[in-house]
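Excerpt of the complex: some chains, original placement.
Chain naming follows the written order as A, B and C, and within any one chain the residues start at number 1.
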Amino acid sequence: MIVVMKESATQADIESVMQVLRQKGLDPRLTQGVEKTIIGVLGPKEKVRELAVASMNGVEKLVPVSNPFKLASRDFHPDNTTITVGDHVIGGSEPTIIAGPCSVESLEGIIDIAHAVKKSGAQLLRGGAFKPRSSPYSFQGLGEEGLQYLASAREATGLGIVSEVMEPGLVELVAEYVDVLQIGARNMQNFALLKAVGRTNKAVLLKRGFANSMEEWLMSAEYVMSEGNPNVILCERGIRTFETYTRNTLDLNAIPVVQHLSHLPILVDPSHGVGNSRYVTPMARAGIASGAQGVIVEVHPNPAEAWSDGAQSLNLDQFAEMAKQVRQTHTLVQSFSNETSVL
Amino acid sequence: MIVVMKESATQADIESVMQVLRQKGLDPRLTQGVEKTIIGVLGPKEKVRELAVASMNGVEKLVPVSNPFKLASRDFHPDNTTITVGDHVIGGSEPTIIAGPCSVESLEGIIDIAHAVKKSGAQLLRGGAFKPRSSPYSFQGLGEEGLQYLASAREATGLGIVSEVMEPGLVELVAEYVDVLQIGARNMQNFALLKAVGRTNKAVLLKRGFANSMEEWLMSAEYVMSEGNPNVILCERGIRTFETYTRNTLDLNAIPVVQHLSHLPILVDPSHGVGNSRYVTPMARAGIASGAQGVIVEVHPNPAEAWSDGAQSLNLDQFAEMAKQVRQTHTLVQSFSNETSVL
Amino acid sequence: MIVVMKESATQADIESVMQVLRQKGLDPRLTQGVEKTIIGVLGPKEKVRELAVASMNGVEKLVPVSNPFKLASRDFHPDNTTITVGDHVIGGSEPTIIAGPCSVESLEGIIDIAHAVKKSGAQLLRGGAFKPRSSPYSFQGLGEEGLQYLASAREATGLGIVSEVMEPGLVELVAEYVDVLQIGARNMQNFALLKAVGRTNKAVLLKRGFANSMEEWLMSAEYVMSEGNPNVILCERGIRTFETYTRNTLDLNAIPVVQHLSHLPILVDPSHGVGNSRYVTPMARAGIASGAQGVIVEVHPNPAEAWSDGAQSLNLDQFAEMAKQVRQTHTLVQSFSNETSVL
């Protein structure tokens, strides 16, 4: 943390701040320039983040300098993490492709979709059983019945299963059925839920909250990891901006930045990111080109008939084409990585 | 919902859309102009919100027209709702003033603060026992012990107690100790939690999520109300914008807009809104002047020593002055309300 | 500027950064802690802001610490600035009330409005002659003819005139007719225009760009002032956020923050801020309560007939009521200022 003093700060102001810091057991270091005085504050991160000198006389502002995440940081874990689900290695040499309907609607339906997406190259099946809906009057998902259907689809196809869990009390139940526990964007800072999935040994797909900074996202990964579960997969799914033409603004900048800061694998979700199937394939390609290790997309045999999120679902032909383009783009990006020592 | 067709849409495109809508049991009405064709879609709200025609040929965009909230809407409940906590009526003729420390730190400390804020005019005491922290390494609150201290402070002063609950499994426990259950900004769309507090008979202080629209906020109120608990108090506490000088951007525009849309009482939280005690009093005044029915602020006898959020806490003298200004501003605004028939 | 090094930075990385900084004639100071190394960079502001070490090995990020504005800063000018236009002192003991139609529509019309708003307490008349319109097909204003009508309205009523100038080549022309040159939000970083109005001796009403930080806003004031014109009046008029219910988000937080950073007077424009006349009066009151020294609002005798911006225009009765509420709120806030030594 750095304390920046105002140009009008007096020597007494500076001394008061130094004293308060020392009383907190911290080690403040003064740097005085012609125009500006700054105080570097060293000490354990937790203490430093709780500093309350911002409103003292002569203080202009506090500037944090430490990344507050450790287990998720590449500083302490330079190599990429890979996470194995069934036969598939997330973060490995193949791009991860996760596909399926927004909501599980029927046993037959989900098995048919599973066969279809597997044929086109998906390694994991997604499907909502417990659904977060902004309206209490919208369809809330089939619940455990949906999980049973997903498990049957795994049995029929061998695909791993990804499904969302929304509350700590249901983690155990959902974990019985799925291979990857999804934390949705609205729950990215549901800390009780993060701790609960951190106490399982399942892989966790952690979506970025739609108004959360990359730092907060990595801190949420840290919550899961600090409970003992290192298997966190990050997923960018769009942030909120002033633009209304797209449902969200898929923030692909997050891919290279997070890969610089962290060793965890990262995917993109263009379906929620743009909210319109017309733009899903170009954004899936762009995500892979930016360096993402895979995609998660919504697929439905007949989007106009889907119970939820039909507007952003690909049909099966569109999905097959997207999967091909994703694989070819990934192969191209991989071919660059040996030659990019200058970058 | 309105379906806007592209200017290049063919008659066949229009027919296909009409047909899909009719198959869903909806009642589409066509309006064709010189430049534009629009299709008004009437039917039950839930069905209409699930429409999946956005990606059909010839469709430019879908435009929602219904407010999806009912119980929270002023349309069906024209008069202001008031909520009584102990002796105090929230949304009544007096402004509500809720004050207290970010975290409960000790029994003695919380009782001292309670006496002090009561003396300056607060009717309710706030204090965190279970704390949402973006870092797993930060102080997480005293838990149930903190709730016990709050209950003792109520006994000592008669002040009602407001404290946050973060997970469905703890609602029963927290409800035993407090008078108002707070839902924090990060949990505004934690639907399991909303349902859980909706099944209690406690008042619920529902903070606006920092990236949630006013409509989503009222939908979250609807979640609580649709479970049978009508006692929802809204609280604006700042949204995320590009501006970095303030911690958040306290969105006072939300006060008159939400009062136009809904009958529920609404407060402002300038402490979290601006994040710096220097700006809390002017923003508290402004909140009341915009029409808010009260404020909730963080107070600490010695902000530089607070365990959390010291930068935004008022000291006791600052709080006394703020409370006075809030009351006088409220009296002034009340005096206008009889004369504003032109507005 | 502070250079924050990564925890994995080597001693050689640190040395390289120090060397580059010294080569630029700067004076880097090293602070090494257990977890983090930071380099404070001292020197003339202009040089420091051009630093290009962000992508060097071992560098995590650069953190600016200086306010880049000088003439606009309260650090070097502790007392509030007042600006006199005709008989009226902006930033003085009376709140400034500027009112008038979005566009000047006719000679008679503008004179009628001028009389009406003067009667209700306005000291200055606003009206658009050159209009910034997002569509080339929208009404672009009456141009010089509109300015002539405004000048006639001044003659008839004694009100000072505020009107927008949109290009450097027209500054001289507009300055012949008006008392206050308005720089619109879209032109806040039109640097050629800022310099041009800086070379006049007219007061300048500088609106905040809808996506500009407070720092950039004060830098734009600095552009005007550095050309020799100290008479800058700031005006908050709403920023862009994800919220769609209001046209913009009027950011009242900016009032106390900018007053802390700068000595310049500051007004609020609730008409553009919220975009709906229903919410203009409460937001005008809230602006004054937050500390603003006045308001600028759109007024039209028959808003439903206005050539532009009718949705956000007050009619004459609504304006009279708003002006009264603004004055009374201002009187109340003034009464607090002698008692707020604790704040």
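As a convention for this text, a contact is a pair of C-beta atoms (placed from the backbone, for glycine too) under 8 Å apart; a residue touches a chain by one contact, two chains touch by 3 or more.
For clarity, every value in this text was computed on a predicted model and none was experimentally measured.
K.L.:
Considering just this structure file, the complete complex holds how many copies of the sequence, given 3 are shown?
P.N.:
4
In the analysis below, only the chains that are shown with their structure count from here on.
K.L.:
Which chain has the mean of its C-alpha atoms lying nearest to the mean of all protein C-alpha atoms shown?
P.N.:
When every chain is reduced to its C-alpha mean, the one closest to the whole-protein mean is B.
K.L.:
Roughly how far is chain A from chain C, going centre to centre by Cα mean, in whole Å?
P.N.:
Taking the average C-alpha coordinate of chain A and of chain C, the gap between them is 38 Å.
K.L.:
Quick one: which residues in chain B touch 2 or more of the other chains?
P.N.:
211, 278 - these are the residues of chain B that touch more than one other chain.
K.L.:
Mind listing the chain C positions that touch chain B in their complex?
P.N.:
My answer: residues 211, 213-215, 239, 241-246, 249-257, 260, 273-274, 278-279, 281-283, 285-291, 315, 317-318, 321-322, 325, 328-329, 332-333, 336, 339-340, 342-343.
K.L.:
Provide the residue numbers of chain B that touch chain A in the complex, in ascending order.
P.N.:
20, 45-46, 49-56, 62, 68, 132-139, 166-170, 186-187, 189-193, 195, 209-211, 216, 219-220, 222-223, 226, 240, 276-278, 303-311, 313
K.L.:
Taking the touch rule as given, give the residues of chain C at its contact with chain A in the complex, in rising order.
P.N.:
Against chain A, the touching part of chain C is residues 2, 4, 6-8, 27, 29, 31, 33-36, 38, 40, 42-43, 45, 60, 63, 65-67, 75-76, 78, 211, 240-242, 244.
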